[in-house]
Structures are given as structure tokens and as C-alpha cells.
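Every protein chain but one is kept in place in this view of the complex.
Naming follows writing order (A, B and C), and every chain is counted from residue 1.
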């Protein structure tokens, strides 16, 4: 039996974390119609990620596969999601990133459509801005970038690199699609994801209420 | 004891699948007031379908009956739903259809009312369009037909046949009523159902937000 | 030990039904802040009803008391809700009524405020109108009466009697307050309650969407 190029016990631990979180996010309705994907760093060259096309509310550890940071499958016949590269580019660029979460909630999708032309959503005046790692005050503004949607992942990944070059960032939207958020570990990535979703929901409500 | 014209062990398996899914959809509020019905193909001439008028949140396998593709009860004294014909016409026409799901969510009902005059809802620009079997890109549009409601099922079924003649289709709306969606098996039918509901919800939100 | 004027085993059975339903409706958010009350007929002169002021999400069978049809406590030191008379007038008037459910969902409360001046909400064009006992078609309209709110229960009960004199009725709203719905048993009362709530929600959505 060949030696695996990653630590299988670490994979088991990360897979368990991904499955638990994925089922909780699915129960919120954030992964409709088998959409969304979730990953965690294994080591300096590998990540664990959900297999494409599985029902996220029924995910098991058998639905988690290993990829390298070019997004290629490692020691598996599973097919990774087309969007795997959007996960691995973050692990490759930032040694401190340990988890990437991509969801399709209704608030995320609607906000992405509504603000696509403007190119970003400005979040300002909310206490919950303090949920983003490094922010100490609500007296700030966060602009969430909205990228045009495309099936050309290398092109989208190149656009994301430019966004990351521009300064600190905890996530972004893709038009008609959903949200990417990340953090040093599952807890931080999820805190960022929840903060983005909540604040986008508030922005949508305020637009409905202040014509 | 007479021989049943269908395989009872297959019925038991399909009934278990229908009960599990129905309870989950009921928990989402998609089957208000005992509405909605759900079916799966048994073989070339029979389908298993929910008995009319049962509380979908409390469904058990005793609430599943067998019908032929004319919608008539088979080896049972249960009464099928008036809408059984809308299920069986799909099994009769398409050998590859294995499951038909009909729900009454608020988004489905409101969208059907709002777009009834126009006759369809256009879904365009969403990544989740890739959830419909055969679609490989978000750069497409899906028009969801909205039929006028009627208690005359043969007449409605004839209108549905014309829709199916016109090209590939994964579901339709009935005005003031709800959604029909189908697929090769429970997983695909449910993926289509979830995609329709999500995208209709997004369309309603966008209409609220862009006056 | 005195003989109770009602059958205690029937009370135990009805109390169990009330507790199970109440907890489910509470989980939907329809009983905020200990509001709402629920009852079932015991016999020709007694009903079982929830004690006032209990958290409906934590209800137990000890929170169910017996009242006569004048709304007076029977063989108990518990205090009934001020609105008990609105339950018992239905049992007294209609021998076939077995269950009365009163909830405070957001849709019910908002619809009652919005349509208070008009005095009713018209529900028309919905398949779910067939959920009301006796309706065979969606081609009908149901006007849900909205009464002004008052703390004077005998006066409100007298207004309700006039409504009931006017024809078949499955429920009514009270302005800024909530919904009363009833039926021959728990299943029918709950089907009516769910149908009212769903259809009121649709009406509110359609008003938001069609300015």
C-alpha cells in the first residue's frame, strides 16, 4: 500500500468538521439544490474539500476529498467542484488561512444581483463589523466586492488575486451565485460567513424600507 | 391471496423514500394544510403516490398507495388525489422519469399569482440554473410556465402535454396553487424542486427591491 | 374524593393532543411572549384549555385546565385566559366543533392591522381555499372578518355571534392581536389555521409586490 502524501488522521478530523458545519449551513437553506462547497487546509500543499454535486444536508465523510493547491485531485477518483481553484488559491497565498466556506443563501444571491452593476456592497454602521478579524470598532466600512459570474475559473481566480492585492479582505460575492468567506480556522471562517450574510440581509431590508 | 400486479418490496422502498422526503419538505412549510402530493415510479405501469388529504408532516408508509398510469387506484381502497393524473402523465410519457414532487410553498404560490397573466416566470443569470439536469452554464434562461388553475385535471393534463411537446422541461407552476417538478430519481427531482423554489424566491425579492 | 364532572381519561387524552400541537405551533413562532391559547371539547358542557400566561414552547399537561361553556374554571384553582369565552362560545353554539386554536403569528398580526379599517381580508383565487371544510373548488372567495380589539370579552363574543349568524365560517382575526380558527377535531382545526396563515401571508406578499 502506497504512502499517502497527506496525514490521513488529519483528513479524518477536518472531514468531520466540514461535515458538521455543512449540515448546519444546509439546515439554514444556504446550500440549495446540492450547491455550495466547503474546504479546510490539511498542510502546506493539500486541502480537504467537498465532492461536487452532493446533497449538503446528507453529507458524510465519504463526500470529502483531497486536492492540491492547483485544485487537482490527490489519491482519489472523486471529481472536485469546478470552483476548487477559488478555495486553493487562498490556501496557497495565505499560510494563515485554514478554512474556506462558499454558500448560496438567498440573501447572498439577491444582494449579488442587486449590487452587481455597482461592483460592491458597502457595509457601514453595524456593530457586527467587529466580527471581522482585526476590526475593533463599528466606526468603519467594509466594501464587499461583487465579481461577474463566469464558468472560467482561472480568469475569476486572477480577478480575486487582484482584490487580495488591494488590502485586507474576508470574503467576496459572485453575481447571481453566492459568497466566499474564509478564516484561520472553521470557527473564524464561519463567524465571517455569518457576519456577511447577516449584514447583507440587513442592507436588503433597509433598501426595502427606505425608498 | 391474489398476486399483486407490482413488486411489494419495491413499493416498500419507494414508500420509505417518499415519507422521508415529504416530512422534510413539510418541515420547510411547503405542504400547508395537508396540501401537496408526492410520487415515485414502481415499474412500467405503476407508481406509488401519497393518499389525498393526509397531514404531510405526519406521513407514514400507510399513507402511500399504488396507482396505474391512468391515475386509477390499484389493489387498494384508498382515494388518490384529484391531481394524480399530473403525476402519472409524466411516468407514461418519459420512461426516464422516476419521481414527481408537487408542493405549495409560499414562494411558489405567490410567484404563480404574480406571473399568471404573463404566463411564465423567466429565470436568468443565476449559477443555480446549472442545477437543472443537462444545463452546463449559468448563461442561459429558463422560462417556468404558469398554467391557469382548474379542477378539470384531464384538461390541465392536456395543456401540460403541449408544454412537454415544446422542449426540455423540469417543472411548471399552476396559478394560486403551486409547483410540479420531476427527475430521474428522488435526488434529482428534489434538486430541481429546490432550485425552482430558490430561484422563484430570488425573483420575488428582486422585484421587491428594484421598483 | 369527589367525582369529577368530566371524564379524566378523556381530559388526559385531549391535554396530550393540545400539548403536542401547541409545542409545534410555538416552534413556528406563532405564540410569541406566552401569548395564544388552545382548547378542545371534553363533552357537552366542558372544554380543556391552556392556562393563561404559560410559555407555549414548554407547555406540559399540567398547564391544561377544564372550564365550563360560560368560561368558568371547573375543579381547579388555575386561572383561565381572559379570552376563554371566545373558545367556549363556539363549543356551546356548535355541537360539531371539537377544537379551537388561537395564535399570534406575525402574518396574522400584520394582516389584522393592515385590513382593520376595511373590516375583512378577502382570500380569492387560491387552491388552498379547498382546505376549508365543505369547499370543493378554488373558484370561490372567503372573507376573513377583522374585529376591533377590546379587553371586553362579552362584547367581543357578542360581535362574534353576529358573524356566526351570517353564514359558514372557519375563523376570524382580531386587530393587532391574532387569529381564531376551529374545526371538528384537532386535525381539522389545524388545517384551517394553517390555511388561514398561509393565505394571509400570500396576500401580504402580493401587496408588497404589486404597488
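Throughout what follows, a contact is a pair of C-beta atoms (placed from the backbone, for glycine too) under 8 Å apart; a residue touches a chain by one contact, two chains touch by 3 or more.
Treat the numbers as computed from the prediction; the structure is a model and nothing was measured.
Colleague: Based on the whole assembly, the unshown chain contacts which displayed chains?
Modeller: A, C
Colleague: In the whole complex, what residues of chain A lie against the chain that is missing from view?
Modeller: 125-128, 131, 136-139, 187, 190-192, 194-195, 197-198, 201-202, 205-206, 208-211
Colleague: Touching residues of chain C against the unshown chain: what are they?
Modeller: On the side of chain C, residues 32-35, 55, 104, 106, 109-110, 113-114, 149, 151, 174-178, 204, 207-208, 211 touch the unshown chain.
Methods note: only the chains that are shown with their structure count from here on.
Colleague: Show me the overlap between the contact partners of chain B and those of chain C.
Modeller: Touching chain B and chain C alike: no chains returned.
Colleague: Could you find the chain whose CA centre sits the greatest distance from that of chain A?
Modeller: Most distant chain from chain A: C.
Colleague: Could you put a whole-Å number on the gap between the CA centroids of chain A and chain B?
Modeller: Spacing between the chain centres: roughly 32 Å.
Colleague: Suppose each chain is reduced to the average of its Cα coordinates; what separation in Å results between chain A and chain C?
Modeller: Spacing between the chain centres: roughly 45 Å.
Colleague: So which stretches of chain B touch two or more other chains?
Modeller: As it turns out, chain B has residues touching two or more other chains at 208, 211.
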